[in-house]
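Up next, chain A:
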Amino acid sequence: PGREAGVIGVPAARAQDRYKMAFIQWQPHTVPAAWSKGIEEVLKPQQVIDYELLDGQNKVEVQVSLMDTLVSQGASVIFLQPIDSVALAPSIAKAKRSGVSVITLNIDATEPHAAHVEMNHYYGAMDIAKAMGDAMGGKGKVAILNAPPGIIIRDQRTNGFVEGMKAHHPGIEIVADQVADWDRKKAQDVLNTILAAHPDLGGAYGVNDSMALGAVDVAKEKGLLGKFVVFGNDGETAALESIEAGELTGTQYTDVYQQGRLAAAAATVLATGAVNASAFGQQSRLLMPYLIATKDNVGTIQASQRW
Partner candidate 1 sequence: MKIRFSSAALLLFFAVTLAFFSVSAPRFATASTVENLMSGYAFVAILAMGQAWPILVRGIDLSIGAIVGLVGMIVFDLSLIFSVPGYVILPLALLAGALAGALNGVLIVYLHLQPFIATLATLAAYRGLTYSISGRQLVPGLTTTPIRDPWITGIETYFDLGGSIGLSRLINMPWFPLSFFIMLAVFALLQVLLLATRFGRDTCATGGNAEAARLAGIRVGAVTIAAYAISGICAAIAALIMVARFTTATEALGSGAELTAIAAAVIGGVSLAGGVGSMFGPAIGAFLLGAILIGLTLQGVPQFVQQIITGVILLAAVGYDRLLVLRRQRKLETAATGAGR
Partner candidate 2 sequence: MNADAPVLRGVGLGKTYGNLAALADADFTVRPGEVRALIGSNGAGKSTLIKILTGAVLPTRGTVEIEGQAAPLGDPLGMIRRGVACIYQHSNLAPAMSVLDNIYLGRQPTRALGIVDTGRQRREALDLLARHDIDIDLDRPVGSLPTVKQKEVEILKALALDARVILMDEPTGWLAAADVARLHATVRALKARGVGIVYISHVLDEIFAVCDTVTIMRDGRIVAESDVAAIDRPTVVRLMVGDKLAGEASGAALQQRHPRGTGVVRMSARDLGKRGVFGGVSFDLHAGEIFCLTGLIGSKRTELVRTLFGSDRFDTGTLEIDGRPADIRSPQSGMAHGIGFVPEDRHREGLMLDMNVTENLAMATLDRHRRGPLLSRGSMARAGRQAIDELSVRPPDGGKLVRLLSGGNQQKVLVGKWLGRNPRILILDEPTVGVDVGAKAEIYAILRRARGEGAAILVVSSDLEEVMTVADRIGVMVSGRLVATHDAGAVTQEQIVREIGGGTA
C-alpha cells in the first residue's frame, strides 16, 4: 500500500522546499514533552521545517494510523516513540518504502530504520537495583510500584530491576509488585497498603518518577524519610529536586533534551542532506548515556539539562 503515495507524496511535499516532520509520542507525558522541546530547539531555527507533536493516546492503533497519515502527507522524517517494537514495525517498513525516514526514541523497533536514540531501560533498571541495594546495605524488603503491562518499557524496566537485584543483591527480597498505573496518587495508596502488610519494608522502586514521588509522599507522612529508600526512573526535574531535598534516594537520569536534539540533528541530515533512509545499510544507533542520580551526583546535572 502507499507505494504510489510514497513516490508521489514525498516529492510533492518537498517540491515546495518545505520539510514536514512530526513526533508521534506515546501519550502526553513529561518525557515526550521534553523530547519535543529538544527537537524543536534544533528544528525551529531551520525555517524550512514544519514540525508538530502528535499524540498516540497510549494506543498502538492510533500510532499506526498517525504513521499512515504522516506518510500520505509526505512527511520527510517521523520521530516515533513506539509503544511496541513489533507492532509499529510494519508501519515503519511502509514509511521506508515511501521514502520517509523514521527515528525511534527510547524503544527500538524490530524493523530496521534510519536511527534509534535510546536510554537503555533494562540496564538502567539493573543499575538502579544495584544502587538501591547498596543504599539498603544489601538486605531488606522492597516493593515495586509498577505500571500495567501493555507497553514495552514497563517490561524492560521491571525485568532489569528484578534481574539486577538477583545479580547484585540476592539478600534483598522483592515482597510486592503492584500496579499503580504510572500515577502518583495511586502509588501513594498502593504503598500505604503494602506498608500495612510489611511495616519493615526498606524501600520502593517506582517504574517512573511520578510513582516514586508518590512513595516519597508516603514516607514523608509516615516519618520514614531517611530510613526508607526510594528509587525512580526517568529523572524529571521534580525527581531531581526531591533528591536534592534529601527525600528521593535516586533515579535513572538521562538528558532527554539532548536526546531530542540528537534525534533532530539526525533528522535534519536525513531530510535536507538528501540522504534517503533506504540508503542506510544499517540503522544508526545513538545510545544516550544515563546516570543513576543520587544525592552525591545530582549537583552535576546542570539547570539547562533539567526537564
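Side notes on the structure shown:
In this section, a residue touches a chain if its C-beta (ideal position, glycine included) is under 8 Å from a C-beta of that chain, and two chains touch if they have at least 3 such contacts; residues count from 1.
Quick note on selection: all candidates are chains of the complex that A comes from, given by their letters.
Remember, predicted model here, so these are calculated numbers, not experimental data.
Touch with chain A in this complex holds for only one of 1 or 2, which is 1.
Of all residues in chain A, those touching candidate 1 in their complex are 1-2, 4-5, 8-9, 13, 50, 52-55, 57-61, 64-66, 68-74, 83-90, 110, 148-152, 155, 159.
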